[in-house]
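Left out: one protein chain. Kept in place: all the others.
Chain IDs A and B follow the sequence of writing; residue 1 opens each chain.
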Amino acid sequence: MAALDTATTPAPAPVRGRPHPRRPRAKVLPTAVLLLGALYCLVPVAWVLVASTKSRGELFSTFTFAPGTGLLENLRDLFAYGDGAFPLWAANSLVFAGVGAVLSTLVSTAFGYALAKYDFPGRNAIFYAVLGGVLLPGITLAIPQYLLMTKIGLAGTYWSVLLPSIISPFGIYLSRVYAGAAVPDETMEAARIDGAGEWRTFTAIGLPMLLPGMVTVFMLQFVGIWNNFLLPFVMLSDERHYPLTVGLYTLLAKGSGEPALYSLAIVGAAVSIVPLIALLLLLQRFWRVDLVSGGLKG
Amino acid sequence: MRTRTTAVLAACALALSLGACSSGDEPAAADGPITLDYWAWGTAQDGMVEAWNASHPDVQVRKTDAGGSTDSSAKLLTATRAGDAPDVAVVQYDTLPAMIVGGVALDISEHTDGVAEEFTDGVWSQVEFDGAVYGIPQDVGPQAMVYNEQRFAELGISVPTTWEEFRTAAEQVRAKDPESTLATFAPGEFGAFAAMAQQAGSQWWTVDGDTWTVDIDDETSREVAAYWEDLVDRGVIDAEPLLTPEWNAKLAAGKVLSWPSALWANGVINGVVPEQAGQWALAPFPQWEPGNSAVSFQGGSAVVVTTSSEHPEEAAEFAKWINTSPEGSAAQISAGQYPASLSGQELTLQSEPPVQSPQQEDYWEVAQRIAGETVPEVSWGPNVNVANSAFQDAFNEAVTEGTSFTDALAATQEAVVADMEKSGFTVDAG
Partner (left out) sequence: MATARPVAAAAPVRRRRSLAPYLFMSPGLVLFVAFLLVPMCYALWLSLRGFRVSGPGPFGVREETFVGLDNYVAAVTSRDFLEGFGRLAVYGLIAVPLTLGLALLFALLLDATTTRAKRFSRTAIFVPYAVPGVIASLLWGFLYLPTTSPFSDVTQALGLGTIPFLSGTSLYGSVANIAIWGGVGFNMIIIYTSLRGIPVEIQEAARIDGASELQVALRVKVPLVVPALVLTGLFALIGTLQVYGEPTTLQPMTTSISQTWVPLMTIYRDAFTRDDLPLAAAASVLLAVGTLVVSVLLLRTTQRRAFGEG
């Protein structure tokens, strides 16, 4: 998308004898509105970054946007908390989101490819079942999922969060849309005539063509799992298995005998969103979000 | 279409069969040390567990922080149903009946001979029901008031000993500094209100044979509600949730002058405003009748052995040891918790005052005096969790809408009775 920005500058076209400027003059109002939107989105992020520099005393007693003096101490406290619980949570989040998103992308891609490129009995039924899955509220599933996980002895383990994260009806839907548009039947047919089996056709012909779509599904799933709160909150009871969202939540919601650890939670929030924002910015040029709406162009 | 129907049916059949066969079997450890899982919260736990592990190499305990009381008890219920609960868990006294009904807590009376003598009758009655013992008391929260000594002196307020004096003091504070409040009425604090009603003599739940009586909106409780409603209505004290960033900021600015709560409050204040160490002191709880000294409990918890435990005997031994041994009590006191055991309370007298109140040399003496005057018996019903959430919503609404506190109390009573009847209890509604 970043590349698209500069790629499509309209060719200069004369309008009523007056030379049309190559790039129309900037207008103040629209630009101001856009910048206002940017400001709106950045204020809370700026706030958490500033607040993370404040010591516990300063947090509640100094002007909100005045930087404090406690950043290093906060970071030290954060990383020392609970024998290094925070780095562990970060690692857990990375494992859940990283492994979960990779597996989810592979599963969704194969699923979507089959739905888009083959006609077989039950295809529509399966597709509509998947669409129905997109609409289910997570919380309605979390409780029965937990009860079932305990029946098979997985509740409280990494698997109990990882396995349900792999199945993403939305990822399957996107993969189907993308596979339908990106892999021409003729190419597949040609591969088959050359003697390639279905598996070989998929890995050698399909996958390379599906790559941009896969990056998008990966990113959506990564962010989705990283930000997920309810599933790990319900499934996990061992602090050492928590991802960041649940860990930070428990910092805020400690029991009656313990004060709310706001300053730790705030510096934790700041530390945990910075890498994700960096990752998004880094990967955003590779994403194809248009495929989200691609299925609707008809 | 047919394929889908078949698949759904097959899946449902699978679900049903899974639902039918519930099994919580974990392979029992053959040789080597036994490991007990322990769910707990609060700063005092690590020290107690470490002390146990150091002296009991054969039975090692692994502590998990499952969140505070509400989160932890909710998880215990679900985990028990799933056969996945830990061996031992901390449970707040008011939640214990719900844990008994929910099948979480195990009757450990066969392992507790003579343990009752370690505690006062009032404390022991929190864990013993009809001869069955469901836990070992860990800490107690006799009602007490912590106050900002320095701000009291600045505004020339004397420490109230009765609720009448408290009302006058609240008016004085408002008059002298309109931005400050003597205390905060927190509409969400079910435990605090219940304790104040109990202090005044209410018994919210009583049981006679199998018949329960629920008296949440009895005359005494309504008077307590009316007392606070008057203060809040006239704007004499603030009504808002506690320990929010907002409340913490007011505390830091010295605008909240006291917190009538319980003995554990000192440690909580220390967590929020450590820079005010030396400004805060402990005082006995205000009384409804002058000359009285009775207080009830707010909070406090016991350690229960769960029905899921494979090692109930070792688990019960652990629960006894951390709560009655000198090592366990020492770890507890150093973290600022007030022990439930008599020996532990004795031990506090040799301890330094807690960090938030280094100037108050008689801190632990005051604490012991308060703890010695608790009302003999407090009984909690089987659905305190329902009462708690109904109370929160009703009182939040009353504060927000400016409606009557006594009506909110009636609404709580109604929700509690309805829930008990639905569950199949025999209830005589007050």
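Simple rule for what comes next: a contact is a pair of C-beta atoms (placed from the backbone, for glycine too) under 8 Å apart; a residue touches a chain by one contact, two chains touch by 3 or more.
Not measured: the values here are computed from a predicted model.
All shown chains touched by the missing chain in the whole complex, by label: A, B. Shown as candidates are B:Q45, B:Q392 or B:Q413; the residue that touches the absent chain is B:Q392.
Only one of A:A85, A:A101, A:A116 or A:L210 touches the chain withheld from this view, namely A:A116.
From the options B:I34, B:A116, B:V207 or B:L342, the residue with contact to the chain not on display is B:V207.
What subunit A contributes to its contact with the hidden chain is residues 1-2, 4-5, 8, 10, 13, 15, 23-27, 30-31, 33-35, 37-45, 47-48, 51, 60, 63-65, 106-108, 110-111, 113-120, 123-124, 126, 129-141, 143-145, 147-148, 163-164, 166-167, 169, 172, 176-177, 180-181, 185-186, 188-189, 192, 198-199, 202, 223, 226-227, 229-230, 244-245, 248-249, 252-253, 265-266, 269, 272-273, 276-277, 279-281, 284, 288-290, 292-298. Counting the whole complex, the residues of subunit B in touch with the unshown chain are 7-8, 11-12, 14-16, 18-19, 70, 74-75, 77-78, 81, 97-98, 100-103, 129-130, 187-188, 207, 209-210, 212, 239-241, 243-246, 249-250, 253, 382-383, 385-386, 388-389, 392-393, 396-397, 399-400, 419, 423-425.
The rule is short, and it goes like this: only the chains that are shown with their structure count from here on.
Centroids built from CA atoms put subunit B at 39 Å from subunit A.
The part of subunit A that touches subunit B in the complex is made up of residues 56-57, 59-61, 82, 121-122, 125-126, 129, 146-153, 155-156, 237-239, 250, 253-262. Within the complex formed with subunit A, the residues of subunit B that make contact are 1, 3-4, 15, 18-19, 21-23, 26, 39, 41-44, 64-69, 71-72, 75, 78-79, 81-84, 86, 92, 139, 191, 243, 245, 248-249, 251-253, 264, 267-275, 299, 337.
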